[in-house]
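First the structure, then my questions, so here it is.
A protein chain is absent from this complex, but the other protein chains hold their places.
Chain lettering (A and B) follows the sequence in which the chains are written, and residue indices restart at 1 in each chain.
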Amino acid sequence: MSQISVTRATLLKDLRMEWRSKDAINSMLFFSLLVVVIFSFAFNPTAEESRQIAGGLIWVAFLFAAVVALNQTWARELRNQVLDAYRVSPAPPNALFLAKVLGNFLFVVILEALMAPLFVVFYQLRSVGPVWQLVVVALLGTWALVVNGTFFAALSIRTRSREIMLPLILFPISIPALLAMVDSTTTILTGDGTPGFWLKMLVVYDVVFTLVCLLLFETVLNAE
Amino acid sequence: MKPLSIAFVVFTLALLGFSTYQALVVAPTEQTMGEVQRIFYYHVPSAWVAGLCFAVNFLASVVYLWKRSLDADALAAASAEVGVVFCTIVLITGPIWARPVWGIWWTWDARLTTTLVLWLIYVSYLVLRKFASGGQTQTLAAALAIFGFVDVPIVYMSIRWFRTQHPSPVMGGGENSGLDPTMLHAFFWNLLAFTFVGICFIVARYRLQLMENKVEAAHAQLALQGGAQ
Partner (left out) sequence: MTESGQSSDRPVIVLQNLVKFFGRFAALRDITDSFAAGRLYVVVGDNGAGKSTLLRVVAGLMQPSQGSVTLLGSQNVRDVAHRIGYMGHAPLLYDELDGMENLRYFAGLYGLSDDSVCRDAMRQVGLDPELERRVGQYSQGMRQRLSLARAVLHNPELILLDEPFSNVDVHSARDMATVLGRVRDQGKTIFVVTHQAPLMEPVADEFVRMAAGQIVARESMKRSATVIGVATGGAR
């Protein structure tokens, strides 16, 4: 049972289960829509202003949607204590972690793909800079949120007040990534300069924290 | 308390007294900012001590994960708490300094913002320690400590870059440049004194934690032999 085959098997199992229950998907979709609408009521900018603030708004909205999704991740494994079955098996813990991260990543990217057009409509957004750069920022930034988020969700699920614990420990550590996402999005939308540094920083952030997560996951999984 | 500890504390108090005298009396008044500038002698050393505490927290956490030593974990807990206290001092003295001088309470300047993020990270660490249950607390906290510490340079770099893109007044800008030699003098005395104060607090808190651990271990031993729980 290689790392890759276990990761793939776990990812497919999670996707299949998600598809069958449709619990998380439906509530997440609706929640994301709500967030976009409420933000539109709260901030009603002109087309010019919207390019300045959209970066921040969009990412805050994505952040909240992602946190709700992340909390569900491990809940499924704790029902029926089925995580014990994994831990007892010879399968490598990091394969489980990667499968969860990939699943979350897919899920949040889909959410973003659905929320983004709504933002464009409500804020009459038109990007001055190239859109493909926005996609790159979105992918790098989402990975940054999801990799740490999946790890911290595994941490916080063992604490009292688990729902509040995840955002509490995730947000401070994610601040540099958030800054990068927001500022680069704004830079691209307004066409004021290039997001080069931010993209490099996001790559560094992603690499560093993916490594740290992989290094520490087994320890955290087996902490009783 | 052992005589060595008492001597250390007395020495620290003396040092603090001397450095305070240096800061408030000996050092000359700054030309543009006036007396308020003296906060600098507390603001910057506190930041330095906070950084030191978090470095100790990181090392202690690594040692805990490596050796599973409860003593290392006790040191991690102690240094995080003291670090948060000194961080708070930085965050309070900053605005107190800024308001009379620049007319604003807060500016998102690189150093102050980094301190704020640091404060957030380590407060979240303390919350995790409080809310984790039972034997896992140490492991989970140690993991978070490593994440936090690894994040620090990244935080600083991103905020620095953000500031070069969107400049704003720098808190106490140039405090390390163009400092009158007597001011530098007072600054270093306070740096030293604050470091000693920090060490005193960490050691005290560490010892407290060690005692708590000992009590737990004694109870456990009792349970082991006793029979009835």
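In this section, a contact is a pair of C-beta atoms (placed from the backbone, for glycine too) under 8 Å apart; a residue touches a chain by one contact, two chains touch by 3 or more.
These numbers come from a predicted model, not from an experiment.
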| item | value |
| --- | --- |
| Neighbouring displayed chains - absent chain, whole complex | A, B |
| Identified contact with the non-displayed chain, of A:A91, A:L134, A:A154 or A:I188 | A:A91 |
| Those residues of subunit B which, in the complete complex, touch the missing chain | 134-135, 216, 219-220, 223-224, 227-229 |
| Residue ranges of subunit A at the interface with the undisplayed chain | 1, 5-6, 9-10, 13, 16-17, 20-21, 76, 79-82, 84-91, 222, 224 |
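Here, only the chains that are shown with their structure count from here on.
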| item | value |
| --- | --- |
| Touch list for subunit B against partner subunit A, complex | 65, 117, 120-121, 123-125, 127-128, 131-136, 139-140, 143-144, 146-148, 150-151, 154-155, 157-159, 161-162, 165 |
| Contact footprint of subunit B on subunit A as seen in their complex | 148, 151-152, 155-156, 158-161, 165, 168-169, 171-173, 175-176, 179-180, 183, 193, 197-198, 201, 204-205, 208-209, 212, 216, 219-220, 223-224 |
